[in-house]
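In what follows, a structure is listed as C-alpha cells, so that the remarks can point back to it.
With one protein chain withheld, the remaining protein chains of the complex are depicted in position.
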Amino acid sequence: MESFNPKLHLPILIFGVAAPFVIPGVTIQIAVLWVMVLFALTWDIMGGQMGYNSLGNILFFGSGMYISALVQISMFANVSEYTASSGAVDFTYTNSEYFWGLGWGILAAGIGSALLAASLGWTLFGLRGPYFAIGTLGIALTAGELMGTWEWVGAGGGLAMPVYPGSADGKSLMFYFMCFFAAIGTYLFCSWLYSTRFGLAINAIRDDEQKAEAMGIHTLRYKTIAWSVSAFFLGISGALFGNMTGFVEPLEVAFPVATFGIFMVAMSLLGGKGTLWGPILGAVLFHILKEFTWTYFLGWQWVALGVLIIVNVVFFQQGIMGWLMEKFPERFGIIVDKKETAK
Amino acid sequence: MWDNISILTAAPVFNIQLILDGLFIGSTFALAAYGLALVWGVMNVKNLAQGDFVIMGGYVAWWLGKQGIHPLWGLPVSIVVMFVFGWVVYVTIIRRVIDKDMFTSLLATFGLAIVLAQALNLMFGPEVQTAESDFAIRSYFDNSVTVADIKLVAFGLCGVLAVAVVLFMKNSRMGQAIRATAQDARAARVMGIDTDKVYAFTFSLNAAICGAAGALISMIWVIQPFYGIGHSIRSFVIVTAAGFGNLGGVIMAGLGLGVMEQYGGFVLGAEFQQACVVGLLVAVLIYRQLEMRRHRQVVQ
Partner (left out) sequence: MTDTVIEISGVSKSYGGVVANHNISLKVPSGGITGLIGPNGSGKTTLFNSIVGYHPIDEGSIKFKGEEISSYRVPQIARLGLLRTFQQTRIYSNMNCIDNMLISIPHRKLGFADMFKNRGDKETMEEVDRLLDFVGLYEKRRLISGDLSFGQQKLLEFAMALMNRPEVLLLDEPTAGINPTLINGLIDRLRRANEELGITLFVIEHNMRVIMNMAQSIYCLAHGELLAHGTPDEVQNDQRVIDAYLGAH
C-alpha cells in the first residue's frame, strides 16, 4: 500500500476539498470527474491488472443506480404507485427518511452489484478473452433494453429519485463530497489490494492464466472477487450519480454503454492500464479534454473516441504512465539491467 | 407471450412463415460468421468490428440504391469496396496488433467498431433503412405465408457465395496458402509463403464476405448504424456454437440462429430481439462452460 506522500496526495486532497468553494460554478463537473476516476480505477482492476477486458462494466453502474432507487423508494412508498405516478403524486420525504433511504440505498447498490458480478462471473469467466469482452458488452447493452420494458421500474420513461429535502446548492455540495470520497475510497482500496497477495495473483492471471492454474492458484476465486470489487464500487457510483441527477432512465443514464461505458476503457488505456495512477491520470486528462473540446467536434467526437482507443492500443499501448515508467524507470523503483537491455 | 405461443399452435402455418424468414436471414448470419471463423482461425484475430463491417456493406448497397442503382448491383460493389476497406484496415491497424497479445487486437477492433458505427451515423443518420429491390412479394398457403422474391434471391446468392469461397479456399493458390498459414504460420513462412500478404488477404476477404452479407441484409431486412454490435454478437454465437474450420456447422448454426431469433421475436415481442441474441450467447457460453468442465479445462 502506498503510504501518505505529501507531495502527491496533499495537493489532490486540497484541490478536492476546496474546489466546490473556490469554483462553485463547476461543482457538478468536478463531481463527475471523481466518478470518472472511480470508473477508470475499477475498470483497471480487471482490464489492466488482471487482463480481462470487460466492455460492459457499465452494467454495475446501472444496476447500482436502480437498486438504490428501488431501495430508497420502497422503504417509504409503494414502488408501483410511485413509478406509475411518474412524479405527479407528491411523495415528500422527510429529512430522516431521505438520508436513511440514501444510506441504505448506496450500501445495497454496492452489495447488490457485487453479487450480480459474482453470479455472472461463473458464466463468463470460464470463457476467456474474446468471450468475456463480447459477453459483457452484450449483457450491458441488453440490460438497458430489458429495463426499458419493465413497467414496475418505470420502463423506458425511467423514474424520478426521491427529492433532496434542501437547497439545490446543499444537494450538489453533498453529492460532490460523496463522489469525492467514493473516488478516494476506491483509490485507497485498490492501492491496498495491489499491495497484497491478491494483487500478485491477478497479475499472474494476466501474464499467464494457464501457468497460474498449473501452480494451483484458485483462479476462479480471484477472478470473481476482482470483478465483484469493481462492481461494488461501480454500484456505489451509480447510486450517487442517480441521486445527483435526480432521475433514472435506462438507456442514457443508467446503462450508457456508448458513453460512460466506453469512457472507462478509453481513460484507462490513455493513462496506462495495469498501473495504479495511470487510470487516474487518464480520467483527469480525458475529462478535462472532453469538457473543453467535446462540443466543438460537431458530432465527430464519437468517432474521435474510437480513434483514440485504436491509436492508444496500436501505437501507445503503455499509456502515459507506462511511458513515464519506461522513460524514468529509476523514479518508479524499477531496476533495469543495463547489460541485458543493451544487447 | 402465451397468446403468441397459442397462435403458433392454433395456426401451424405461421410456423412456416417464421421458419422461412429465419432461414433467409440466417443464411446471411452464417455468411458473416464464416468470415469471423476465417480471421479467427487463420490470424487468431477476434474481430469485434465484424458486425460493423456487415452494416457498412449494407450502407454501400443502400446508398447505391438511393442513387438509382439496383441494390443487387450494389452487392458486387459492396464486396469490392469492403475488400479494399479490409485491406486498409489490415495495413493500418491489424498488422500492428496481430502478434501482440489477444487483448490488444480485441481492444483495437473494439475501437474500430466505435469508429465505424459513429461515422455511419454521422453520414447517413440514425434512421432504420432498407434498400428497395422492388421485387414481387408472393403469397402461399391461402395468403397466410408471404415471401418476397428478393429473399429467395438473397438466399440463393448466399449459397453461391459460400460455394465460391469454399472453392476458392480449396483450389486457388492463395486459398492453399491461407490454409497452410492457419495450420502453422511458422512452417508456412519457412516454405516461402508471405504470411503478411496471406493475413492481409484473409482479413480483406473477411471484410468482403461481411460486405456481401450486409448488402443482402440491407435488401431483405433493415440496417441502422448501431446494429453492428448485434451482428458481431451473432457471429460470435455462431462461431462459438459451431467451432471454426467447420463450414457445415457454421451454416447450420447460422440458419438455426435465424430461426430461433424469429421465434423469439414473435413470442416475446420485437423489442426483445437483441435480448434474444444475447440470451443465446449466454446460453452458448454456459453450454461451452459445462463442456469444458467435462474436458477438465476450467477451474474448480
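Labels for the chains are A and B, by order of writing; each one numbers its residues from 1.
The definition used in the following text is that a residue touches a chain if its C-beta (ideal position, glycine included) is under 8 Å from a C-beta of that chain, and two chains touch if they have at least 3 such contacts.
The shown structure was predicted, so the numbers you read here are calculated from the model rather than taken from an experiment.
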Q) Among A:81, A:151 or A:208, which residue is in contact with the omitted chain in the full complex? A) A:208
Q: Using the definition of touch stated at the top, determine which of A:80, A:195, A:259 or A:293 touches the missing chain.
A: A:195
Q. Which of A:98, A:131, A:164 or A:222 touches the chain that is not shown?
A. A:222
Q | Contacts of chain A with the absent chain, listed as residue ranges | A | 193, 195-201, 203-204, 206-208, 210-219, 221-222, 225, 274, 334-337, 340-341
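As a working rule, only the chains that are shown with their structure count from here on.
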Q: With chain centres taken as the means of their Cα atoms, state the distance from chain A to chain B in Å.
A: 32
Q: Quick one: which bits of chain B touch chain A in the complex? Just the residue numbers, please.
A: 46, 48, 93, 96-97, 100-104, 106-108, 110-116, 118-119, 121-122, 226, 229, 232-233, 236, 240, 269, 271-272, 274-275, 277-279, 281-282, 285-286, 288-289, 292-293, 297-300
Q. In their complex, what parts of chain A are in touch with chain B?
A. 47, 51, 53, 55, 122-124, 126-127, 129-131, 133-135, 137-139, 141-142, 145-146, 148-149, 213, 218-221, 258, 262, 265, 269, 299-300, 302-303, 305-310, 312-315, 317
